[in-house]
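Every protein chain but one is kept in place in this view of the complex.
Right, subunit A next:
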Amino acid sequence: MPIQTQLPTWTAVTPTLLLALTALVLFLVDSIDPDSTRPTALAGISALGSVSALVVAGWFLLAGTGQTGSGGAIELYGGSIVVDGMSLFFTVIFASVAAMVSLASYDYLRDRTYQAEFYSLVMLAATGMSLMASSGSLVTVFVSLELASLPSYALVAFLKKNRGSVEAGLKYFLVGAVSSAVFAFGISLIYAVTGSLLLSEVAAAIGDAGDLVGVAGIGIVMIAGGFAFKTASVPFHFWAPEAYEGAPAPISAFLSSASKAAGFAVAFRVFAVAFPIDAVVPMGVDWPLLFAVLAVVTMTLGNFAAATQENVKRMLAYSSVGHAGYALIGLAALSGGGPNGSVMGASMAHLLVYGFMNTGAFLFIAMVEHWGVGRTFEDYNGLATQAPVACLAMTVFMFSLAGLPPFGGFLSKYALFYGAIQGGFWWLAAVGAINSALSLFYYSRVVKAMWIEDPSGTFDLGATPLGIYVAVLVAAVGTLVLLPAFGPVVETAQSAATALFA
């Protein structure tokens, strides 16, 4: 029984509303006892809110809400908001990352002020991301993008007595503001050509651009630039290593996993729906080629930059740029009449696995920071003698990010490269596979440092931070379980993506 016949249609956005509501509840709780230094309630509410959003989104996804099998996408506000398999799938990613980040922040924020604001900002950013995934019009895209970005700027600069954090926030904000402007300008150009902001109407009108092809082309490129910023793709990636390194580690996790996925969510939808390949490419605006170039450059540059780092957090930041390159294959390997749904779906599934493994890796770094161990590879030497279980989890993340078999990252990369080959883009898959093999070099450096090198000094780790510990273990279990459970995940993602091309 399709769910929307029983409930009013607005209930389809329940997961997003739950996230927004959590943010408001957090403000409310904070207003009762503003000077509270007991973060348990705040972290609990935040985690609970994201888990409930996760559960509802997952339930909708399983029940088929807004998917082809049960009446197709649910449109609200004249199509400005669309709930379909894709938006729910991405909401699952955002909500699970937000839940892990909330859990981990509990220890990270101990004895800091403005805790309620921290959690609320995380929840608001998650709300924005979730809205991004269900935007049906360029206006909603822009507004939700800003809703996701503005809290992120504040969160990056959250450690306001820390120079690195403030500098990172400023850099992030400035680049973000410029890219927002570029993005808005791109939207206005598209509006000038098509006379509409709704994605479906843009698609219908863009084929008749006539003399305005050049304007449309510039608009599309500018919009692509906006996404490249959000997903930390070359050439708009410069902010990412700085921001990820300077930000509080849980926020680095949040930005590099959820925020990046949000960028892809909206890019997938806008380009697949508003700029159909069959109509746009014959006009001479070959955006898949643009993304192919971006993908190759992004993964190669990210990888090589990661390989030269001495600081683990920076290495992860650059490797996250590299992973943006892999995910870009989901846009780059599209072609008229190709197996587009399966390519894009594979990319979505990769982002889900990435959500677990990358969040886990950054949260592990949060834990190491909490312990007061340094940031370089040498500082990690022999850590496994002190914290074997946590290091085991980190090992899982590293090998999974590198794409080694017994972990989720192997299958998701395999599906991605495989989809590219199916679409005829075997060279894209080859570049991806080579990059992936090279990445083993720097990922295994972390593993080698933790397990094989002898400790250079003695560790004084103190008590295990329970919240981060649990979050890291959850991420590790998720990364492992996503190997056997990859079938339903990728099928869901591919059917959700295929619906976009219908």
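Quick notes
As a working rule, a residue touches a chain if its C-beta (ideal position, glycine included) is under 8 Å from a C-beta of that chain, and two chains touch if they have at least 3 such contacts; residues count from 1.
Everything that follows uses one rule, which is that contacts and distances are computed from a predicted model.
When the listed names "2-oxoglutarate synthase subunit KorA", "Tetrahydromethanopterin S-methyltransferase subunit C", "Oxidoreductase" or "Allophanate hydrolase" are checked against UniProt, the chain not shown comes out as "Oxidoreductase". One of A:Leu62, A:Ala181, A:Leu289 or A:Ile452 touches the chain omitted from the figure, and that residue is A:Ile452. Listed residues A:Thr91, A:Ser342 or A:Asn435: the one in touch with the omitted chain is A:Ser342.
Which of A:Trp59, A:Tyr114 or A:Tyr418 touches the hidden chain is settled by the complete complex: it is A:Tyr418. Where subunit A meets the missing chain, the touching residues are 339, 342, 385, 388, 399, 404-406, 410-411, 414-415, 418-419, 421-422, 426, 433, 437, 440, 444, 448, 451-453, 483-484, 486-488, 490-491.
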